[in-house]
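One chain of protein is taken out of this complex; the other chains stay put.
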Amino acid sequence: MAVPLRFRLNHEDVEVHVQDPASTLLDLLRNDLGLTGTKSGCAIGYCGACTVIVDGRAVPSCLQLVGLLEGREVRTIEDLSGPDGLDPVQTAFVTCAGMQCGFCTPGHVMALRALLDQEPEPDEERLRQTVDGNYCRCTGYVKILDSAREAVSLQKSLTGEAR
Amino acid sequence: MSTTHAPVPGLPRERDVLPPVIGSAVQRIDAVEKVTGRASYAADTRIPRMLHAAVVRSPHAHARVLAVDTSRAARVPGVHAVITGADTAQVKWGAFRPDLYPLAVERVRYVGDEVAAVAAIDLETARYAAELIRVEYEVLPAVLDLDAALADGAPLVHDDAPGNLAHEFAFDRGGAREWLERSDVVVEGVWQSTRQWHGSIETIGCTAEWSQDRVTMWVNTQTPFLARQRYATALGLPLRAVRVVQTEIGGGFGGKSGDDNTSVICAILARKTGRPVQLVNTREEEFLASRPRIPMRYHVRLGFTSDGLVTAKEIDLVADNGAYTGKAQAVLGAATVRHDALFTYRAVKARSRLVYTNLVPTGAFRGFGNPSADWAVGQAWDLAATRLGIEVPDLFLLNAVESGSVSPHNHRISSCELKQCIRRAAAAIGWYDKRAAPTPHRGLAMGVSVHVSGRRSFGDYDGSSAIVRLTEDGRAAVIIGEGEIGTGARTTLAQIAAAELGLAVADISVSRPDTDLTTHALGALASRVTYVAGNAVKQAAERACEQLLAAAARQTGRPAAELWVEDGHVHAPAMPGEDTPLRQPVGTVVRAELYRPGGEPIVGLGSFDNPSEFPDQLRYGNESGAYNFVAEAAEVEVDPATGAVTVLELAAAVDCGTVLNPPLAEGQVEGAIAQGLGMALTERFDWDGGAPTRPNFVDYKMPTAGVMPKLHVEFADSYEPTGPFGAKGVGEIALDPVPSIVASAVADAVGVRVHELPITAEKIFWGIRTGSTTPPEQAGPGGLSESAEPAPPDRPAPPRDRAPGEER
Partner (left out) sequence: MTTLDHGPAPTDAAREPVHLLRAGSLTDALAQLATEGAVPLGGGVGHALARQARRPVTARTLVAVADIPELAGIAWTDDRIVIGAGVRLDAIASDTRLREEWPVVAEAAGSVATARIRRMVTLGGNIAARDDSHDPPVALAAAGAVLTVRGAGHRRTLPVTEVGSLSAGELVQDVRLPRSTPGARIGSAYEKFLVRGVWEYACVNVGAVVALDESGTVERLSVAVGSVTGGPVVVDLGALPGRVPDADLVAEAARLAAAATRPYSDVRGSAAYKSLMIAEFTRRAVSKAALRAAGGADR
């Protein structure tokens, strides 16, 4: 018996009928909603590849039970870019060569997006802590940290322009 | 002795004046796809009616399969097929020594060996059905470490491999024992490495679909053409029946080079069900049944004159093949001879054995044996420097090879800036200043390595071919089967084409491999794509450009010699008496050439075969046309109260010829160092009964951003005469020396030299405390046992699957 579940997904109200409320948001996104930008790397909350934003905070979607999502707000990597172009965090990864294979990139981008939403001007320590929550096997993190710093300054300059 | 194949280039040709796009920080051509999540990896493939699959694996290290009961699984609603070994062609396959069945036939040989598989409407159903399959085993005695496998009367992993030897060879080039006897200083020791997993964040996966009698496999393989050959063998099909298409790849590092069964099982299920099937490894399966780095135990003897000139080296190498061979046989060769291209040895002697065990099969991992070799031999060099009283960089400089050097195995080194690298790494880390003012518990060390740019080992061919098609809209399509595993290879190939064609990189597209559509290629292995494929693309682009200019010459009546391409236009100087120079869009020329009566498309073909030799049975032969080099230095700090190591700084100076794209090249070096640090310090499992007790990231800790040292990455001023615009490979080299450097720096800091990787805090702690790196009750000869730590007195059983902050 499917259970109806209503939540906000990428700024739209959605109602899905889930067979199993104890299944994970990661599976719901990838298998039922076709949002494959969120990647699965370990399914136990370690690698960070599946990071999405729930109620403004970065969480591993592989540990987020769908039954606990009722009424909450979910953002995935698909929400970040649109006809107007890339999110500043994405732009920073592009310009700083912040990815190699790119598999961990959506998770890194979402984690940093959530951070910058909460703290527009995080210090080096905060950036490092945030990046520390995502595995990357390709880059040695140097250019990911470069991208994180670039994202902060890009966002700052964009916010400045908007004023 | 050698099979001379291609003439090795003689004098370096003049350096080309490099076009501006070469050496510039060009943005990756796939960057936007990747940051938006639109790049489609193996598990992102979606085909209508696609089924999902799950595999049943052996829980035993060695057992006879008596019966497999699939009846309950087959009855589960939603299950479309259940297969066992009986449903396969029962043909053994493998890159060098065919010894692996797609699904077990009669015997299983390691924990994780594939026994049966299920395809069902969704993953949950497939997994549930797999759990209902009942396998009856007769457990057999297993060999769980090298010494057990080599013991007299040891159980045989494969009946056709007496003594459990999968492969062996030996040579003495120059009379090493005599040189060692005459040496003033001889250092000696035993060093061993351990299994290291690739840890790609994306696991191995495949989607397969049949159409009539052909199967198409969308696979995240680094080597689509080589994998296709093996898949065809494993499926019992002619080569023509298999088409492999490369998906986006979420990290390779050798682990996705087609030696495991995942794709083969997927294809069998797809045939049986008549529907597309997707099979993706779980993280646990990736740890149990991919092909990690080969644990190697080296006994090294190294001789020197009293003034520090190296004389000879002797090694006795045993390597843990695991249950199946894959590419391990080729790795053994590299691990035996490559490092002899670093120093001017008078003689080298080696005996190398690849030994079957009932453990996870091993294979190719970035560095291809060299990280283990450089760790063991590098430790001997470090000991020698101490014995000789010579600073390590100075000892290296005394003995380092140079351009024009030839190794005892006929490695012919055309370009070499090893000495420059040594000096620059020493300067970057502040070697002599730090030596002059040592800090307690801090240590300094240096290591060097050499790598190939492509390696002739998959038959007598290490070539690549490319097609460059100029399009009617003024762009260029590079059609090549090499692929992209994340390094940015497609971007650097686009730069090479852009440089030759006078087009912007944004106007170049580079294909993904498709064995039906692209050129034949060996793929991303052996640091070969930049060098081998780069040369092929360069030639194809040159030829396309020649055709373009010939067409433009016909169209404009100007001599081709006066024409050139720049900014997407064909240019010529103004004719005498005219004011305006000629400026014609490339697309216009291409279209006019195609549309003229009897017109033709503009398509350039390029081909390049690595100017190297296919090494003989004893590994004599110039493996590659170009060798890259690195020198790395590190400073570490050890907490003597715990043994914990902090790597403070690491400097790498790399000779990869011309750097085509600095951020991409730096990324290769930085990432390789991170993997090297993991191999050196943190990556290991607890083992029990021949398997990791918790085969996931809970136990297997790879470096995170928080533990990375400050890195200094520099590139030597260097030019490879046979490389495209002077470039050589750079993908693997920076990993190789890291374990050795960390070990030497720890020894320098606290006087403890660890002989078995990884260099754990605990080993250092015991070394400081007791002089032995094993716990007091464990002290004794260290075998290459996977369970190096003592048996737990009261370990909670069974091991729990846990993750951070687990709650209920």
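When the chains are written out, they are named A and B in that same order, and each has its own residue count from 1.
We take it that a contact is a pair of C-beta atoms (placed from the backbone, for glycine too) under 8 Å apart; a residue touches a chain by one contact, two chains touch by 3 or more.
In this text, all values refer to a predicted model and were calculated from it rather than measured experimentally.
The hidden chain makes contact, of the residues B:32, B:111, B:249 or B:377, with B:111.
Across A:9, A:29 or A:44, the residue that sits in touch with the chain not pictured is A:44. In the complete assembly, the contact with the undisplayed chain comes from A:111, out of A:111, A:127 or A:151. Of the candidate positions B:21, B:42, B:56 or B:266, contact with the hidden chain is made by B:56. Taking the complete complex into account, residues 54-57, 59, 72, 111-112, 123, 126-128, 130-135, 282, 284-285, 288, 641-642, 644, 646, 681-682, 684-686, 693-695, 698-699, 701-704, 706-707, 760-762, 765-766, 775-778, 789-796, 800-808 of chain B touch the chain not shown. Contact between chain A and the unshown chain involves residues 1, 3, 19-24, 43-45, 48, 51, 57-60, 62-65, 67-68, 70, 111, 129-130, 132-133.
Assume only the chains that are shown with their structure count from here on.
The distance from the centre of chain A to the centre of chain B, with each centre set as the mean of the Cα atoms, comes to 30 Å. Of all the residues in chain B, the ones that touch chain A in their complex are 25, 27-28, 30-41, 43-44, 46, 122-123, 198-203, 248-253, 282-283, 485-488, 663-664, 666-667, 670-675, 696-698, 702-706, 708, 711, 801, 803-804.
By the touch rule above, chain A contacts chain B in their complex via residues 30-31, 34, 36-47, 49, 63, 76-78, 80-81, 86, 90, 93-97, 99-106, 109, 128-129, 131-133, 135-145.
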